[in-house]
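Each remark here refers to the structure printed beneath this line.
Note that this complex is displayed minus one protein chain, with the remaining chains in position.
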Amino acid sequence: MEHAVGRPSRSHKAKDLVFRLALLACLTLAVGLLVVLLVDVALDGAGTLDWGFINSFTSITADKAGIQAALWGTIWLMGVCALFIVPVGVATAIYLEEYADPNRWWNRLIELNIQNLAAVPSIVYGILGLAFLVRGPLHLGNVVLAGGLTLGLLVLPMVIIAGREALRAVPPSIREGSMALGATQWQTIWRQVLPAAIPGMATGVILALSRAIGETAPLIVVGAATVIAFNPTGLDSSFTAMPIQIFDWISRASNDINDYRPLAAAGILLLMILLLAMNSVAIWLRNRYEQKW
Amino acid sequence: MEAASTTLGRSGRPEAPSLRAARRRWGESVIKGLLLLAALISLLTTFGIVYALVEETVVFFREVPVHDFLFGTKWSPLFNPPSFGVLPLVAGTFFTTLIGIAVAVPLGLGGAIYLSEYARPRVRKTIKPLLELLAGVPTIVFGYFALTFFTPTILRDFLHLHVGIFNALAAGIIIGFLIIPIVASISEDAMRAVPQSLREGAFGLGASKFQVTLRVVFPAALSGIVASIVLAMSRAVGETMVVLIAGGQQPQWGVNVGQSMETFTAFIGATAKGDAATGSIAYKTIFAVGMTLFLITLVMNLISIRFVRKYRQVYE
Partner (left out) sequence: MTLPLTVTPSKAEGERASPDKPRQPREPIFHLEDVSVFYGEKAAVRDVSLDIATKEITALIGPSGCGKSTLIRCLNRMNDLIPSARVEGKVRYHDQDLYDPEVDAVEVRKRIGMVFQKPNPFPKSIYDNIAFGPRVLGMKGDLDEIVERALVHAAVWDEVKDRLKMNAFGMSGGQQQRLCIARALAVEPDVILMDEPCSALDPISTGKIEDLMMQLREEYSIVIVTHNMQQAARVSDRTAFFTVNPEDRIGRLVEYDDTETVFTNPSDSRTEAYVTGKVG
């Protein structure tokens, strides 16, 4: 009930309506831009996105250029990234939720640190990768392993935060019931808590990978190649990635708009399709396997 | 293992056996140790970032006086002779961020208020995924859109503005849209956390919805709203691809947002294409600028985290 005393005055009603419309306009503008953006990209790129595009390598001749090397580079990078973030992210989440005493200052520091890392600009992660992975102590060079690990470090906080939420969603009564039977803490986690938390964690990992797949800046700094005509051959191979290839085509397009712009748009379209697929899987996972307590 | 008595129970175990473990449960300690090591990787990441930045920045400032860096107005580190005045980059970052916030705060907050106070559940269910979609679009897509559609079609053709192909205005506006989800989702959270009883009390006194929203809900959720804005600012400052593609790589010490302005991130992205030789001045400059960027966003993040804690505390 909105008014207990008297009826709303005319000016009240008018103000309410104007206000409400203004708010709705804000939302519409925001969503509207998204729609315009998607339509624009689709119109620019749909004509160029075909199997030929996917199977060709890049080339100076725009008609012959394709995204194959970048596509496979992205796949390799995602593989390395996933292999890193899953064990490290899940282990960190388990430690923070199940073992760490929140009253100890060092555990609170780790938590604060993760929250901060989640908001550090992605290009700074590129600098980190350049200094420690590509050069510096590990000296891996501009290779797939360095790129994948850099992306992994970037999205690791997301995995940890999602993992913790998934663990927190498991009620304490499950842990109590297990411990009361004489199970150890790890047995309880491994056999009861973690299995129940896996859908939430998997969703978190997929969302992290969808963030990683579109990141360009860290890869630029870490030295992803832009003109490459082969797929990665191993962890020590140079590589390119879809966002990098798109960036290269965009950069060229500014000088020669008609040639490379459709390529960039087609690359973007393909990237968005991949993203859509990943997010759909994440949503499906969540709906199908979510435990209702 | 000693048994206090030797009568056997049902399971064949002695009735009252010793409660000491048959062997020490070292497995549990090992596991805890491994998990802690994993958790330390996140700490190592921060140490790595700080160390990498500090190390090269110190070397940089041995060659370039701090005063020149902080107060110089000419930024051309790769020219001969080089100039290392960072103020143009500060200007670039500042204006794009300012424009971004000018877009994101009204739109994001407006949207948040609508979703929190006015929208029916079904509308919320449709709109929220769209906002998440907006948040999930890679920034390179925004950069492409800014350069190839927003500047030529909207700014130049539609609005008849005389702007360069690369300009800070387009970059700033698009960044603004990019960060709307940050403002919207955290602010909406904060507003929904305001207890219904506060609203009902005000309604009971005869206030209109407009008044309740602005005078009751908004102030009550202020910590969260401020947190969202500060976080969005941090995000805008750290944004690279949009400015790199659409904002230009010509530093400008001025206020002409209709022309190219280079930001911290655009400089790093343009320079650090992986082939700057270690130890070269280009290499060191990347780190000095990176350090500046990191410090600015660190301060903003900590402020934001503080405000988030404040608003969560009030209602828990």
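Odds and ends about this structure:
Here the chain labels run A and B in written order, and each chain numbers its own residues starting at 1.
Just so we're on the same page, a residue touches a chain if its C-beta (ideal position, glycine included) is under 8 Å from a C-beta of that chain, and two chains touch if they have at least 3 such contacts.
Computed from a prediction, not measured in an experiment: that's the story for all the values here.
Only one residue in the set A:Asp50, A:Asp63 or A:Glu176 touches the chain that does not appear here, and it is A:Glu176. From the options A:Arg108, A:His139 or A:Arg191, the residue with contact to the unseen chain in the full assembly is A:Arg191. One chain of the complex is left out; on subunit A, the residues touching it are 101, 103, 171, 173-184, 187, 191-192, 196, 291, 293.
One rule holds for everything that comes next: only the chains that are shown with their structure count from here on.
For the pair subunit A and subunit B, the distance between C-alpha centroids works out to 14 Å. Residues 1-6, 8, 12-13, 15-16, 19-20, 22-27, 29-31, 33-34, 36-37, 40-41, 44, 87-88, 91-92, 94-96, 99-100, 109-110, 112-117, 119-128, 130-132, 134-136, 142, 153, 156-157, 160, 184-186, 210-211, 213-217, 220-224, 243, 246-247, 250-251, 253-254, 257, 261, 264-265, 268, 271-272, 275, 279 of subunit A are the ones that touch subunit B when the two sit in their complex. Those residues of subunit B lying in contact with subunit A across their complex are 25, 27-28, 31-32, 34-36, 38-43, 45-46, 48-49, 52-53, 55-56, 106-111, 113-115, 118, 127, 130-131, 133-134, 136-145, 147-149, 165, 177, 180, 184, 203-206, 208-211, 213, 231, 234-235, 237-241, 244-245, 265, 268-269, 272-275, 278, 286-287, 290, 293-294, 297-298, 301-302, 304-305.
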